[in-house]
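Structure first, commentary second.
Just one protein chain is left out here, and the rest sit where they should.
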Amino acid sequence: MARIDGRQKDELRPIKITKDFIQYPEGSVLIEMGNTKVICNASVEERVPLFKKDSGEGWVTAEYAMLPRATLTRSNRDINKLKKNNRSVEIQRLIGRALRSVVDFKVLGERSITLDCDVIQADGGTRTAAITGAYVSLSLACQSLLKNGVIKKFPLNGYVAAVSVGIVNKVPLLDLCYEEDSHAAVDMNIVMTDKGEFIEVQGTGEEAPFTKKQLEQLLELGEIGTKALFQVQKNILGD
Amino acid sequence: MARIDGRQKDELRPIKITKDFIQYPEGSVLIEMGNTKVICNASVEERVPLFKKDSGEGWVTAEYAMLPRATLTRSNRDINKLKKNNRSVEIQRLIGRALRSVVDFKVLGERSITLDCDVIQADGGTRTAAITGAYVSLSLACQSLLKNGVIKKFPLNGYVAAVSVGIVNKVPLLDLCYEEDSHAAVDMNIVMTDKGEFIEVQGTGEEAPFTKKQLEQLLELGEIGTKALFQVQKNILGD
Amino acid sequence: MARIDGRQKDELRPIKITKDFIQYPEGSVLIEMGNTKVICNASVEERVPLFKKDSGEGWVTAEYAMLPRATLTRSNRDINKLKKNNRSVEIQRLIGRALRSVVDFKVLGERSITLDCDVIQADGGTRTAAITGAYVSLSLACQSLLKNGVIKKFPLNGYVAAVSVGIVNKVPLLDLCYEEDSHAAVDMNIVMTDKGEFIEVQGTGEEAPFTKKQLEQLLELGEIGTKALFQVQKNILGD
Amino acid sequence: MARIDGRQKDELRPIKITKDFIQYPEGSVLIEMGNTKVICNASVEERVPLFKKDSGEGWVTAEYAMLPRATLTRSNRDINKLKKNNRSVEIQRLIGRALRSVVDFKVLGERSITLDCDVIQADGGTRTAAITGAYVSLSLACQSLLKNGVIKKFPLNGYVAAVSVGIVNKVPLLDLCYEEDSHAAVDMNIVMTDKGEFIEVQGTGEEAPFTKKQLEQLLELGEIGTKALFQVQKNILGD
Amino acid sequence: MARIDGRQKDELRPIKITKDFIQYPEGSVLIEMGNTKVICNASVEERVPLFKKDSGEGWVTAEYAMLPRATLTRSNRDINKLKKNNRSVEIQRLIGRALRSVVDFKVLGERSITLDCDVIQADGGTRTAAITGAYVSLSLACQSLLKNGVIKKFPLNGYVAAVSVGIVNKVPLLDLCYEEDSHAAVDMNIVMTDKGEFIEVQGTGEEAPFTKKQLEQLLELGEIGTKALFQVQKNILGD
Partner (left out) sequence: MARIDGRQKDELRPIKITKDFIQYPEGSVLIEMGNTKVICNASVEERVPLFKKDSGEGWVTAEYAMLPRATLTRSNRDINKLKKNNRSVEIQRLIGRALRSVVDFKVLGERSITLDCDVIQADGGTRTAAITGAYVSLSLACQSLLKNGVIKKFPLNGYVAAVSVGIVNKVPLLDLCYEEDSHAAVDMNIVMTDKGEFIEVQGTGEEAPFTKKQLEQLLELGEIGTKALFQVQKNILGD
């Protein structure tokens, strides 16, 4: 069975990360995974949330949103409904957790970095593209803090990348596009470190439950996908 | 290393499900897992969301909230902040997805069932307790629809239960209480069917990434835990 | 004319107050008046509203809400409408006023006690049950403050209880259940002290105006009802 | 003991009702009780709330608000806080209930009348002034409906007026101004019909409980006050 | 072609400004331009917005709103929609900008003056009436600050008045009433100083674009109109 865009089962879509996409943020990239495009901006601010006050430690958080016409049909803006979209809430919590797992908050010091992930075009896998792109922006912002002498050590202790995998027509596939995603029986997002460890595994069998064997196949695809993504990130970040 | 409450690593807290806890809902239970107490009410309504209109199919959804003093310190009510708590949004989406995975919406017919999960006392594992309890309420509501001739067949094709597992001080543990949860390096929620398949696996290593080996140990604990929960559910539901 | 549940005109429904219903609050009860069930939690916080800042005086306030399925048909949650229910606003203001009337704020000191009254099952008289139950929680919280040496004197100078009365089919009745309440021409809530004085009298003749004679009959029923309630409160509080 | 403005204990402040104050509403008055000034506009609309749909019956409701500088110090507008003021919610519910008690909804037919009571200057007794003024606007709107042949019969079966009474320095007083109100131990609002019956009695002893004897004295003052108000209303309405 | 109310093309409607309309504000007027009536209250507060903190400078801002029945048909209140009306937002920003242009914030000192412009009856030109009236209230408030020794110098360096002009049936007209405004092809609001300079020019050709020649004719009408308004303002302010 061929994939809709002719890819192999374990093949990522073309990926492109454009550095310094927006000029003002401390870190900024446009990440493109196939037709999915997300602007990831990192903003450093010299203040922390209440629960970190006077702790000597920093904080990293994320916000995720879509432009109204990032999708096939137009969505109403959150502000017109006075309610942050529930799916966006879930996603931005995931992005924040994923990135925080590699941050040494003592080294970062009492400041916060906000990752704004704004999807301008959506074709599946926006949350994992956001994590992969946001990691690069976060890293660029940290490089800049280090270069400017604001911090003494680089505060990230590993790379973070994410990819979606899923089971479509009983076949485990890597990096689902929207069309595939909408027919998937199982849908999983995998966030990993470049050491091959897991940061987050979120698998959902809303259409049909899945077995431990299937879970293992999906995890393997996730490893293959993130390995390729780490290579792209490292090229951009000059390591 | 002994657990804070003397349990074995793979031992659940005492579990109790009280049927017909509230008199008005079509299904209602109070579920207690140790000191965690959640009221799960199922409400049947003869209407469906817009996207199911005229489809002949029904819908199942969930809402999750905590009383202000379900926790050690008092939280402000959502309505006073004009914003549903982000964590609650994430959890109620999980509960809804988990339950929908075993519902045959054609059999249910064009009506909806809302599972209100209100935590009155929280000591860890509220989301998994909510899923386990909500399944019972959902099942009671379906039994009642069947008995009253509203539907012709029982619309649920399997049991659903959930349990939290995690790694505390490097040791994988089953069913974390709040004290354990707040020291866990890895935190995972596992939702399963009584056929031993996975509906949802959500593992987070915010404190530290985890290996595939650890993931497997956690999944095994999840299986042990849900197996015990299915027994309790079946006793209540009279199967 | 017999009452729907066989009671005498001046007879309360069975009343039950369960102490320490929830484990975390400084005071907590479940009050049941017939089928009406309200959780009343008292939370002590070491801060006061702006208008009491640096006054040396404390504050007591209340919040009232219903679970979505406390009633025959499900109600949408306030947060989904971004608006506190108007009836709830009116009721929580009443509860707060009623309790404050017996508090010596100088003795309480610059701290606040919030009474969360959450109706889990509603069958008429929820606001008066909330006042009667909240008084017990408030008193438990004050006992605890006194026992722990936080305050030097007990800050409550009297008991507070409340009951609903009304005129149904021209007959004045004590403690209306929902069925009676929905047919009442006149509806009155009476809050009293154990010295037989009035704290609040709220009578409404939306269906039909009432005479001074009828008002007097209703006040007498209120005295009978609260007298019985004070007895239950005193048994619980160990006086 | 003399009153702050030299009035007798049972004397109203100067009262003035200006008819047709605003040109567009079906009924409009400016009511002045001393320095308290409230614009009361009645708007007829050919639709009813959901719960009256296809009932053949109409509805009457009220909204109450204050201009930001109706008071000594400026208040922030509700819209800037995204929350209707709690006190206003309580008051507009009272105004609506009070007026509905004399409306024959069958005669009014399936249309609604909204009474907008906007306080432009507040010096105590704004809610009772609003009721007294809103009754006149409601009556004017009904006269206009009758005159235009929209309805066949006058739908109001009595006059409604309201006045505040209270106990200040142990003395029962009629029609408290703001200065008196802020020192009152007991505060009561009395709504009556011109037949001398009660529509609503709301007495609060937040500062100190009150006896049945005091309650009776206050009710008598209320009767004196409303009797005078009915005269003013009748002069305006041409009866 | 005669105007609907018989005026000349360059003739203002009757204008009336009532000083001290509300008793509490530091400055208060009711301005009437024909049937348009706006209450303009100036409130002095001893605090400034964040961006002026510790600058030694003050601030002037405006809020604009309409009573629900200021218009032919009733509008729902902003608070019921949880959203400030977009048109009101645009207008209050205009009023604030217009007034700030003549304020010396150093002389005013670190305090703020809020101009509340509440339209109680609307018949076209409410925003320009609000500016003209609000200037008087602002000036009264400044006079009072000066008289009370709070400030040492009068902080306003010029008069501000505004008027609407427009092109109706190809004819440029001064001071449009609602009926004219709703048929205007071009609609322009002109804010001027008494030195004949422009503070704000806002012209919109939503129905049809306009030429430079037409723009000049409208500006001339604006000069004629504001000249008359400055005379009324000066009479009131006693210059």
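A few notes on this one:
Order of writing sets the chain letters: A, B, C, D and E. Residues in each chain are counted from 1.
The rule we apply is simple: contacts are C-beta pairs under 8 Å (C-beta built on N, C-alpha and C of every residue); 3 or more make two chains touch, one makes a residue touch a chain.
Remember, predicted model here, so these are calculated numbers, not experimental data.
Only one of A:A65, A:L146 or A:L237 touches the chain withheld from this view, namely A:A65. Take chain A: the residues that touch the chain left off the picture are 22-25, 28, 35, 39, 41, 43, 45, 63, 65, 67-72, 74, 77-80, 82-84, 114, 116, 118, 120-121.
In the full complex, chain E makes contact with the omitted chain through residues 82-84, 86-87, 89-90, 93, 97, 100-101, 158, 192-193, 195, 197-212, 215, 219.
One rule holds for everything that comes next: only the chains that are shown with their structure count from here on.
In terms of their C-alpha centroids, the spacing between chain B and chain E amounts to 59 Å.
The geometric centre of chain B is 33 Å away from that of chain C, both derived from CA atoms. Centre-to-centre separation between chain A and chain C, using Cα means, comes to 51 Å.
The set of chain B residues that touch two or more partner chains comprises 82-84.
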